[in-house]
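Complex shown without one protein chain; remaining protein chains in place.
Take a look at chain A:
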Amino acid sequence: MQTGTKISAGAHAALIAVAVFGGAFRSEPLPFEVHEVSMISAEDYAALTAPREPAGTAPQPQEPAVPEPVAETPPDPAPTPETTPVQPEPIVAPQEPEVPDEPAPAIAPEPPAIRPVERVAPDPVEAPPEEARPDVVAQPDVTLDQGADTPQEQQQARAPEEAVDRIVTEADETATLAPLQSRRPPKVRPDRPEPAVIPAAQPDPTPAPETANAVNAALAEALAGGDPVPDAPTGPPLSAVEKDALRVAVSQCWNVGSLSSDALKTTVVVAVSMTPDGKPIADSIRMLSSSGGSDGSARDAFGAARRAIIRCGAKGFDLPAEKYGQWRDIEMTFNPERMRIK
């Protein structure tokens, strides 16, 4: 055996031994130290890079162990292949898959995985016009209309940017290609099995009145869609002309001639409920608030206001009946500021 072969075999054996058993003797990493760098020879470098002894056996690094000289016994010879020539197998062309003659099975095969659209469009998108600018909200294009009653300000069309706040590459996309639900929902819901009929002990032919009323009320409420604001007036609102007519009608009976000077400085807010035929309900007339005078002045001012409402409403105010919901309850503010000195 050649000496070189022996050395190579020994070195390989040592290398294998280190590779197998080296992990058991791996030492903890040494603390970081700073060493000066100096030029060394190739031999020194080889010695430094030689396998080390396991840590802990000796604090001082030892010289790499020199393998014992191996006896000059030739290694087992590797099996020598036979030299019989082997004929290469002929290349067989792949056969076409057989097409089944029978129809497709009743159960459709799993659909192909739904793939997202190509991230890269086959055709490039036209670049937006230069004057188009992105905006937070979409705005239509508005041009000046000379004939419009209320001309609008001219503005350019804008749209939000079609972008997200982060970029997701194809590599980062999670593969959620599997269908989330069955594509074969049952066409007919299976019949629920008939429950066993348990005869009632004493069946009640009619529900209790309270229950019936509650049910009816609930049904009525449900059908009516609920009434979130019970006191909200209903019907179309009164027009300005209709309000003015009511104001004038009350004014004609608001006699402040007998009021005191203090009462003529007092503004009172009076609430009144009306009947559907436009007549005030006398008992409903009440003073909600007053300002500018004493309690006595407010009482006198309220008296004059109440007389005005009752007198001119005795025959009914001219109010639209179809809007009764709007004027069923009225708050009238009687402000005598302009009536003080005339």
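Worth pointing out:
Here, a residue touches a chain if its C-beta (ideal position, glycine included) is under 8 Å from a C-beta of that chain, and two chains touch if they have at least 3 such contacts; residues count from 1.
To be clear about the criterion, contacts and distances are computed from a predicted model.
For the chain that does not appear here, its UniProt entry gives the protein name "Tol-Pal system protein TolB", which is one of "High-affinity branched-chain amino acid ABC transporter permease LivM", "Monovalent cation/H+ antiporter subunit D", "Succinate dehydrogenase / fumarate reductase flavoprotein subunit" or "Tol-Pal system protein TolB".
Across the interface with the omitted chain, chain A contributes residues 136-137, 229, 231-233, 237-238, 243, 246-247, 250-263, 271, 282, 296-297, 299-300, 303, 306-308, 310-311, 314, 326-339, 341-342.
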